[in-house]
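Take a look at the structure below.
One protein chain omitted, others in place.
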Amino acid sequence: MNRNEAATNQDIPTAEGTGTMLPPEILKIIDIKKHFQLKGGFLSRSKGILKAVDGVSLQIRKGDIFGLAGESGCGKTTLGYVAGGILPQTEGTIHFEGQPIDDRSGKLTVRDVQFIFQDISGALNPKWMIKDIIAEPLAIIGETAQVRREKTERFMKEVGLTLEYLDAYPHELSGGQRQRVSIARAMVTNPKLIVCDEPFSALDVSVQAQIISLLIKLKRQFDLTYLIISHDLALLQYICNVLAVMYLGEIVEEAVPAEKLFTNPLHPYSQGLLGSFLFADPNKQRIDAIEILAGEVPNPILPPQGCRFHPRCKHCRDICRKEKPVMREIDPGHRVACHFVQHDGS
Amino acid sequence: MSLLSVKDLKTYFHVYMGTVKSVDGVSFDLERGKTLGIVGESGSGKTVSCLSLLKLIPMPPGEIVGGQAMMDGEDLLTLSEKEMRKVRGRKISMIFQEPMTALNPLYTVGDQIAETIRLHQKVNKREAFEKAVEMLDAVSIPAPKARAMSYPHQLSGGMKQRAMIALAMSCHPQILIADEPSTALDVTVQAQILLLIDEFKKKYGTSVILVTHNMGVITSSADDVMVMYVGKMVEKGNVYEIFNNPKHPYTQGLMDCILKSTGGKQILKTMPGFIPNPINKPQGCAFHPRCPHRKSICMNEEPPVVDFNEHKTACWLYA
Partner (left out) sequence: MNHAATHLEDMKTTEAKTVKKRRESGVKVLFRNPLAILSFLYLTGTGLMAVFAPWVAPYDPNYMDIDARFTAPGLQHWLGTDHLGRDVLSRMIHGARTTMGVSVAVVILSAFVGTSLGLISGFFRRADEIIMRVTDLLMAFPPLVGALAVMAFLGPGVENIVLALFLVMVPRVARITRGETLVLREMTFIKAAQMMKAGTGRIIFRHILPNAMSPLVVYFTLLFAGTIMAEAGLSFLGIGSPPEVPSWGIVLSEGRYYMRNAWWLTVMPGLAIFIAVLSCNLLGDGIRDVGDPRQYGRARK
């Protein structure tokens, strides 16, 4: 590794530019809903419905790094699981590479979608050796031992692990190394889409940078598509070319390229989120000088009527309490669900 | 004169594999009404340093091997457990990353705060409870009276952390130690909590020690910053100095690793190597295997602390 080997995000494709040849859609989800019945106690009476994802549409194109931002309880992880074909959706349709995926899960395989988790320690079986962990997806699709060994060793090298760790157990590795193992496991089947659920938040700063660079390197090398779920806006800004902001099960703003959302956030929630986010620069942000979004995410079982953000919104008017805003395209590639955003962006 | 002056603090852990020098000669001063941010990656000893001040280290395997921590003319490290109990809460309080570990689930929030108040002040039960409600109000908990009568599990994460701050601040301590106070919280709530701590600091002149690995938390709240790397201080100074003009190669590397702000395409650099295992720390300067400016002396001798006008760094580059 060389200090000068810097990862840049310049060659991440964006929909901007010539715009003539958009890459093909890899994942398209239309009006997805995912509701959970909350079971009560002894007599199993239903206590309510948790609408974790409530009508979300989005499309991920080949080569995208699609960022999904939002606070806890906004349904971003659930959406990631539904999009990856793990949780069956309650309503809506999913197309993967143009093919519809039925709600019977099992249609998408490890060759299509793989996952990387936030819980870096818990994601690896503590009783297994690293070589078996990395080879597991291959074992599941029935590859031969020979292929498994070759690919495991190859991808261990790709993610920057020496082969001495083949026989190590997860607890013998540092956090960064464990995340590398997770990445190698996700990569061995050459999947088309990798869903990363908060892949960096449990890592140290310097390790985080290494893992970010690794993901960008792998993307370039293997022509991958990522769906990255995170609350870290600085990171999403750095790595993503498409960004969607979620609030209580709905997408409130979406921008292609992602930069539009940072330079010109339209939805009051996006503005509040950006305003409250602590970027590491003392010259710009001191805690007593920034505008912090007040309140907390309400209980998702009883979401507010109308626009779900209205109790925390400082521009809230009558219409917001009654009517749900629809997604509108404000300018090409920039969509927002708010009653009051005009085309000039106010 | 500074409020708290820590000199050459050493805390070791004796484990089966050997001795882990978690904190190995750390010195710092805490000024009245200022926030000292301690940053470092895992294993840097930032949390252990703070826990040592309150003697909250499990002993054994932990042991405070040496150093002193002077506050109001007494050395905190030599106090007996009984004397220490008077210091905790009244002079120094602490809040943690996970508020549930510090709040008792079996008592209402108000009762817990009232009890702490009664432990340190001569007031009767009712007065203490009223004060508890005042504290909850001061940390901007809506309907403080009702909230005082709820149990911790009935509060949201942000509310719990607010209640935790109310508990910690209830006896107006001179020092508040905040160990990753906002890490488990959402972005917006995190900022709210940090603002709250900042307000208390200004209102009561409390000094704050803010321990975190999150650079954004440091840059937004700290006045002074101490950067730690495997048990040692590597750089210390004013927050602007540290972030605008880092001197130690580790700090410089760290600055290149963090994503600083919106706007403009930043180039993310990575530091080579990894944080060493604390049991076999490299000889000399612990950072030398990863350092681009390494000299031969770095591999053998520990670097001296060089002082540039209140901006200190432990590096052979400047000696």
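Every chain is named by a letter (A and B) in the order it is written, and numbering of its residues begins at 1.
Everything that follows uses one rule, which is that contacts are C-beta pairs under 8 Å (C-beta built on N, C-alpha and C of every residue); 3 or more make two chains touch, one makes a residue touch a chain.
All values derive from a computational prediction rather than experimental measurement.
Only one residue in the set A:56, A:74 or A:123 touches the chain that does not appear here, and it is A:123. If you put the missing chain back, the residues of chain A touching it would be 1-3, 81, 84, 86, 106, 109-110, 114-115, 117, 119, 122-128, 136-137, 140, 162, 164-165, 168-169, 171-173, 185.
FYI, only the chains that are shown with their structure count from here on.
Chain A and chain B, compared by their mean Cα positions, are separated by 31 Å.
Chain A meets chain B in the complex at residues 1-3, 5-10, 71-72, 174-177, 204-210, 212-213, 231, 233-235, 237-238, 262-263, 272-274, 276-288, 290, 292-297.
The touching residues of chain B, when paired with chain A in their complex, are 41-42, 156-159, 186-192, 194-195, 198-199, 202, 213-221, 239-240, 243-244, 253-254, 256-263, 265-275, 292.
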